[in-house]
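Encoded as structure tokens, the structure appears first; notes follow it.
Heads up, one of the protein chains got dropped from this complex, but the rest are sitting where they should.
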Amino acid sequence: MEKAFIPKITAFLCKWCSYTGADLAGTSRLQYPPAIIPIKVMCSSRVDPVFLIRAFLKGADGVLIGGCHPGDCHYQSGNYHTRRRFAILQSIFDSLSLETDRLRLSWISASEGPKFASVCNEFTDKITKMGPNPTRKNIFL
Amino acid sequence: MSKSSKPGIKIPVKNGIEQTVRTLLNKALGHSIDALLMPVKVPSKDSYAWILMQDSDVVNDASPMAAGMPVQGAKALKSLTRKGGGSLRVAALMRPCEVRAAIELVKLNQINLENVVLISYDCPGALPLSELSDNFEAAEKKFKVLLSSRCFDSPDVKPVCQFCTGFSMGAADIHIGLADGDTGHLLLISGSPKGKAFLSAAGLNVDEDLSAYKKQVDLILKKKTQKTKEIFQAVQPMVEGLENLAETFSNCIGCHNCQSACPICYCRQCYFDSKESKLEPAYYMEKAEKRGGVSFPHDRVLFHVGRMSHMSLSCVSCGQCTDACPVSIPVAKVFSYVASQTQQAFEYSAGKSVSEAIPLKEFKEDELQKIHEIVKSAESQESPHE
Amino acid sequence: MNKILITDQGAEQSVVEVLRFLLDNKKVGGVLTLRQTSKKGSLDYGLLTRSEELDRAVPLMPVMPANAAQILSSLTPAKKPIAAVVKPCELRGFVERIKREQGSLDNVLTISMTCGGVIPLDISIKTSKNKLTPKYYEQVKAGEIPENIRPTCKTCEHFVPMTADITISVVGEKGLDSTCRFILNSDKAASMTEGFGRIEDGGLDTKVLDDHLKKRQTKNKNLLESLKSQLDGLDGLVDIFGKCIGCHGCSRVCPICYCVLCDFESRSFDQNVTFYEEELTQKGALRLPPDTLFFHLGRLSHMSFSCVGCGQCADVCPADIPVASVFKKIGENTAALFDYVPGRDVEEDIPVMVFKEEEFKELGE
Partner (left out) sequence: MKKVGVYICECGPNIADNVDIERILASVSSMEESEGIEIVAKPYKLLCSGEGQEYLKEEIETNQLTHLVIGACSPRDHNSTFINVCKQTRLNPYLYKLINIREHCAWIVHDKEKATDKAIQYIRGGIRRVLYQSELHEKKLDINPDVLVIGGGIAGIEAALCLAGPERRVFLVEKSDKLGGKAAEWGSLLPRQAGGVKAIQDKIGQTEANTGIQVITKTRVNNIIGFLGNFEAELCQVDDPETTTDLTVGAIVVATGFRLNEVSSLPEFKSADSDEVYTTLDVERMLKEKGQVALQTGEKPKSVALIFCAGREKVGYCSQICCSTTIKIARQIKEQNPETAVKCFIRDLCLPHKDDQAFYQQARDLGVEFVRVQTVKSDGVGVHYTCMDQSNGTEKFDMVILAPAMEPAEGTTELSEILGIPLHETGFYEEAHQTINPVATATDGIFVAGTARGPGGVTATLNQAQAVAGKIMVQLIPGEQIVPEVKVSEILEAFCMGCKTCLDVCHYGAIVFDEDKGISVVKEAVCRGCGNCVGSCPSGAIQLKHFTKPQLYQEVIEALR
């Protein structure tokens, strides 16, 4: 029988803000679904949109980019570039009526443990409602 | 090994050749093999894609003997095993030319056959890609007829297929004989211990005498060899002398599809696309001033002749280059012709057996003069209509 | 008010004469133009330095045997001035390349035309040249959209050159066979053609062009509509690109794809056999070679906002995938995010090179 759907969510987190925020969520013992596997990068701007496409096509039910709040980038303005690249990718997904909702960009500062937890909760709920990414089954990709 | 020493066995055809093959392979799946590599119709139902499969539902959707060859099977095998063979035992069902290409790529260390069983069949030829895109259903029907009627001289298949002398048994571990005209049966021939093991695992003990089958194959071969002669006579003037080469490729737009569709061109980056091959802006101007003009895309002839010099020894005449050419240049005919020349020069036959080393690995200075002259002259004066 | 140069010869011939004039008077060291090369009437782009070479030139021929944007990249920065007769989309492509440091406009006199559209390669190479254009020009002169041109051309809204020094008025020009009007958009153009012929004040016939534009816009709308129905998510995408044979010809002929090695052919995404085997156990089956969609999506993310809709990609696709239409649609959307028009202005920043602090506030919470 089909076992219950546990979403696979990849989260690219920048070392200075979001990853630290995730740490804080842990230290404050905040509860959130373990579906999310963090991947640490120095800056969200390292995350080439191609990574998101890759993850999406390889069956990620959701992909999250976490960066410092605009203006607070540890590297001055990397996250502004991230935002633009994300906008482009989103537009492409929209035009192709691919599920844009599976991609998410969140600004989470080092002090926002609770926010990290809530982002994870919301996102996981949303993805769970959406169900598995069709790319998981399609053999012609 | 000569053919006669390769024993075979006849199995009855049930619900068509393809279904018979699918059943055979489905049985083996999970026992003597772990996965199958076969063409499957794409969802848009107008082409095929190579699918590596374990799921028997997918096997039932597969088209083991596809009407056409959108992607050369050796490429599929390469992408799987280029970085070394896996733990799964894979059976790949491919056309003879695809097997030959695979063998060449093994020699070039791009394919690892350790855990792969190569299955091939007497190939009626492949229909041109354009026919598939124009009217896929019609194409499939047409091909099914060729298969079931065991027809090997159809004028509808790709030009190179029409004079292909390698349409039958090659280096495959298992060969499915169709040429003997016995439409009620398939003749399974084991070409290697691996193949033999596979068959016996399926409870098939090979003891069939092949002489009757061999006669038929030789008959077809004679016709094809004759045809080859004619074609090559026609092609010769197309390639002899720079004038003619240039004319032959005068429509080339430099997309290099021929190279990227070629199973043998395994380079990540073709030298002719690389930075090293790029020229300074000033160079073109000087050249133009010398001759009144230069042509773009530049170095057309150089590219094609250069590519010949790189791969013609391993060319398996699969015709993918022609299929991929957007301006209908008979690339395959030309390359096939040149390949026959160069391969003869070394008494080498591409894809015949893994044990034959590619002559390139033991190059002698005085070899391949012809090609070298062409390359030189091509480099020295790109193309006459300038 | 612009100046126009008017001749009393057929357009094709007039353009040749202008080029001849430029060469003979040493205004330029060479001219880049379409020309007939071989007996069977093949066409190529020729960089010509002698006026007798112009005898075979067919500068206005509505075909694209290669994308001139790529050619101009290899010819520039030019030490000696050259004149190039190119299609508006080729010019826009070149401008996009220049933004990526793949060439320069210095020493280049750009000549373009109000473009009636380009005849697909497979038609143009099969048809003898004298049969190719009569019907085409009838319709162009009448300001109609020719039937036998590329789908993307039929929907092209940028058929008027954006940055050309000289614009040849073609679309809707009734008298095309007996006269030709060159709009001189720059001082460079004026000074270089000085002494060639009759100069008057004036410009393009905006009325005619607007009417024509409307026709193209309608076609474009229809195209986008029809695409919408096809692009209905993953399945639609697989239906369109599923038959891709992975030759990547589309990227190789693309004027925007300037990389010497496409990242999607590089080692970056290589997998070893264990990954395939795992994917196989997860999915039950998988495609080889892999990453068919990945390539096209990835390419979109790299260049869509710069797509000039020239249609070269669709022309070279051996599998007859409507690459150009899809990329054009998506390009229009991504470019719209930044009010960006590829090829409009060489000074305009490529969207991915810059950012605005106050943009996309809605993104990322």
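Just so it is clear, A, B and C label the chains in written order, and each chain counts residues from 1 on its own.
Criterion: contacts are C-beta pairs under 8 Å (C-beta built on N, C-alpha and C of every residue); 3 or more make two chains touch, one makes a residue touch a chain.
Remember, predicted model here, so these are calculated numbers, not experimental data.
Would you mind spotting which of A:43, A:92, A:108 or A:139 touches the chain that isn't drawn?
Selected residue, touching the omitted chain: A:43.
Going by the contact rule already stated, which one of A:32, A:93, A:107 or A:140 would touch the omitted chain in the full complex?
The missing chain is touched by A:32.
Go through subunit C and note every residue touching the omitted chain.
Counting over the whole complex, subunit C touches the hidden chain at residues 100-102, 258-261, 263, 266-270, 274-275, 278, 282, 302-303, 349-350, 352-354.
For subunit A, which residues reach the chain that was dropped from this view?
8-10, 20, 22-23, 25-27, 29-34, 37-43, 45-48, 51, 54-55, 58-60, 74-78, 81-82, 85, 117
What we mean here is this: only the chains that are shown with their structure count from here on.
Between subunit A and subunit B, what is the separation of their C-alpha centroids in Å?
Distance between chain centres: 44 Å.
Residues of subunit B that contact two or more other chains, please.
40, 42-43, 49, 51, 53, 58
At which residue positions does subunit C touch at least two other chains?
235, 238, 242, 284-287, 290, 292
For the complex, give me every residue of subunit C touching subunit A.
228, 231-238, 242, 263, 269, 279, 282-287, 290-294, 297-298, 300-302, 304-305, 329-330, 333-334, 337, 351-352, 355-357, 359-360, 363-365
Spell out the part of subunit A that touches subunit C in their complex, as residue ranges.
The contact residues of subunit A facing subunit C are 49-50, 53-54, 57-59, 67, 70-71, 77, 80-81, 83-92, 94-99, 105-107, 134-141.
Note which residues of subunit C are touching subunit B in the complex, please.
It comes out as residues 29-30, 32, 37-40, 42, 44-50, 52-53, 65-66, 70-71, 74-80, 82, 121-122, 125-126, 235, 238-240, 242-243, 245-249, 252-253, 260-261, 265-267, 270-274, 276-277, 280-281, 284-290, 292, 315-320.
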